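Only a single protein chain was left out; the remaining protein chains are all shown in position.
Up next is chain A:
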Amino acid sequence: FACPSAPGGANIAAGAVVCVESEIRGDVTIGPRTVVHPKARIIAEAGPIIIGEGNLIEEQALIINSYPENIMPDTEGVEPKTMTIGINNVFEVGCVSQALKIGDNNVIESKADLGKNVILTSGCIVGACCQVNTCEVIPENTVIYGSNCMRRVQTERPQPQTLQLDFLMKILPNYHHMKKTVKGTSTPVRN
């Protein structure tokens, strides 16, 4: 049966694999072929989050559209800003992303921390444990690595994780319950 999408709830496209143990709050749209692991958290507090196709969001990753620090949640007149995430991005284990605009083919490695004012274009790699909270647009194909967040430009963008995505889309439903998707049949839940 088709499951009606609740207003303000998660809007999960058919073909996406979102585990039930993940926490999705607020107005979140998830595109097809995206995999959200258990214990991932996508929280749309101060505005909606739109996630594109083919993304891989691993455990304990936190994607949060939060209020700026000096604004209380109850302030009037604050416009909700939409967070957009493109296609083929990888959010590795434990990363935190508050960046409002993320392009395509980016890799945010484990325990990386993206601030609110960063904008990732395409092909960027934010290394493990790197904190990027500057107010800038990271140029394409930039690699941020090391304890001092050194940067360099790579010549090719990281490859989309198609193999990994296909594997996960087959295996995850065997071991986890999935959240229901919108339109079309819900993904079968096996006991």
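Criterion: contacts are C-beta pairs under 8 Å (C-beta built on N, C-alpha and C of every residue); 3 or more make two chains touch, one makes a residue touch a chain; residues count from 1.
By definition in this document, contacts and distances are computed from a predicted model.
J.: Quick one: the chain not pictured, UniProt calls it what, "NADH-ubiquinone oxidoreductase chain 2", "Dynactin subunit 4", "MICOS complex subunit MIC13" or "Two-component response regulator ARR22-like"?
T.: From the listed options "NADH-ubiquinone oxidoreductase chain 2", "Dynactin subunit 4", "MICOS complex subunit MIC13" or "Two-component response regulator ARR22-like", the omitted chain resolves to "Dynactin subunit 4".
J.: Among A:81, A:111, A:151 or A:177, which residue is in touch with the absent chain?
T.: From the options A:81, A:111, A:151 or A:177, the contact with the absent chain belongs to A:151.
J.: Using the document's contact rule, name the residues of chain A that touch the chain not shown here.
T.: Those residues of chain A that touch the unshown chain are 125, 127, 142-143, 145-146, 150-156, 158.
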